[in-house]
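A single protein chain has been omitted; all remaining protein chains appear in their positions.
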Amino acid sequence: MTITFLILAGLTIAGTVAAMGLRNLIHCVLALTLGFVGLAALYMHLGAQFAGFVQILVYIGGVAILAVFAIMTTQSAEPVTRPGSAPFWVAGTLVATGVFAVLAWAIHGSGAHGRVLPAEPVVTAQQIGFALMRGYVLPLELMGLLLTVALIGAVVVAIHERGESI
Amino acid sequence: MSPLSSYLLLSALLFSIGLAGALSRRSAILVLIGIELMLNAANLNLIAFWRYGARPEALTGVMFAIFSITVAASEAAVGLGLILAMYRHSKTTDLDKMTSMRG
Partner (left out) sequence: MSHVQMLDQIFVIVKHWLLAYVPAGWQPLASAVMSVVPVLILFPLLFAITTVLERKGLARLQNRYGPNRVGPFGILQPIADGVKSLTKEDIVPRSADQMVHLLAPLLLVTAAFLGYAVIPIGRGMVITDMNGGVLFFFAISSLVELAVFMAGWSSRSKYSLFGAMRAIAQMISYEVPLVLAAVVVIMAAGTLSTVSIVNAQASYSGIFPHWFVFTPWGFTGFALFMVAATAESNRSPFDLPEGESEIIAGYYIEYSGFKFALFFLGEYLGMMATSAMAITLFLGGWAAPFSFLTWVPSYFWFFAKLLALICGFIWIRGTLPRLRMDQLMNFSWKFILPMTVINIIAAGVWRFMPMGPWRWLVCSLMIAGPFIVLGRATSWQGKGVAVRKYRYAE
């Protein structure tokens, strides 16, 4: 395990644990952003530079900002005094630990440990463009349709009805 | 280069952290964030398998991950719109208070 991987993995895990554990919602989202940056760096370390930049652009520039807006518009006036976790948080954590144990056992039992590394692929944006326009054109069009539907749906769901107070 | 199993373990760990958060936090927005984390863990899995896989020049893993990022972003948008509608209706995002099906 190289030192780069350890640092990036540590950063990502620290960010995500803080995101799920902190009480203040905005701090959670900022820690989540740190986790996303760590993940983007891991993608670039694995050679998928384009995917790393898309991760930063979409997740940090889109999803994190969206979450922040949602938190700001849904915070009521009273300060947060109740605990951030539901009363059954122990059960939730136990379930998650169980899932992790099963997955780790599956990974350990598989042949993933001694996998030989193929040559470093050179992924240019031009190749990705060709792939999108040739082999993956149907998923591309479906993504366009999905994004349009999601855009219209989000506006319809969250629209300010006339006469209703926010 | 780290072995494939370390990436898979990291991805499993991120998935279970996201699952723990989604199952045990009170605020609806944090549940959504936990779901986003689970999607991110799956993306990491995809990219790791692409890199260590049989034919990296076919770009399958990167394509799959990019589409997954797109779907996750649109799902986050709709989910947060739903949370806004929920807040407007009952003035709270606390999931413990959403106990009745009636409006």
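Each chain gets a letter, A and B, in the order it is written, and its residues are counted from 1.
Here is the rule we use: contacts are C-beta pairs under 8 Å (C-beta built on N, C-alpha and C of every residue); 3 or more make two chains touch, one makes a residue touch a chain.
Predicted model, so just to flag it, every value in this text is computed and none were measured.
Asks: List the shown chains that the missing chain touches in the full complex.
Replies: A
Asks: Which of A:5, A:50 or A:100 sits in contact with the chain that's absent?
Replies: A:50
Asks: Pick from A:7, A:65, A:91 or A:145: which residue touches the chain that isn't shown?
Replies: Of the candidates A:7, A:65, A:91 or A:145, A:65 is in touch with the missing chain.
Asks: Can you name the residues of subunit A that touch the chain not displayed here?
Replies: That gives, for subunit A, the contact residues 24, 26-27, 30, 33, 49-50, 53-54, 56-57, 60-62, 64-65, 68-69, 72, 123-126.
One rule holds for everything that comes next: only the chains that are shown with their structure count from here on.
Asks: Give the list of subunit B residues in touch with subunit A in this complex.
Replies: Residues 1-10, 12-21, 23-27, 29-30, 32-34, 36-37, 40, 43-44, 47-48, 50-54, 56-57, 59, 61-63, 65-67, 69-78, 80-85, 87-88, 91-93, 95-96.
Asks: So in the complex, the part of subunit A that touches subunit B is made up of which residues?
Replies: Residue positions touching the partner: 1-2, 5, 9, 12-13, 16-17, 19-21, 25, 28-29, 32, 35-36, 39, 42-43, 46-48, 50-51, 54-55, 58-59, 62-63, 66-67, 69-71, 73-74, 76, 82-86, 88-93, 95-97, 99-100, 103-104, 107-108, 110, 112-115, 117-119, 121, 123, 127-128, 131-132, 136, 139, 143, 146-147, 150-151, 153-155, 157-158, 164, 166.
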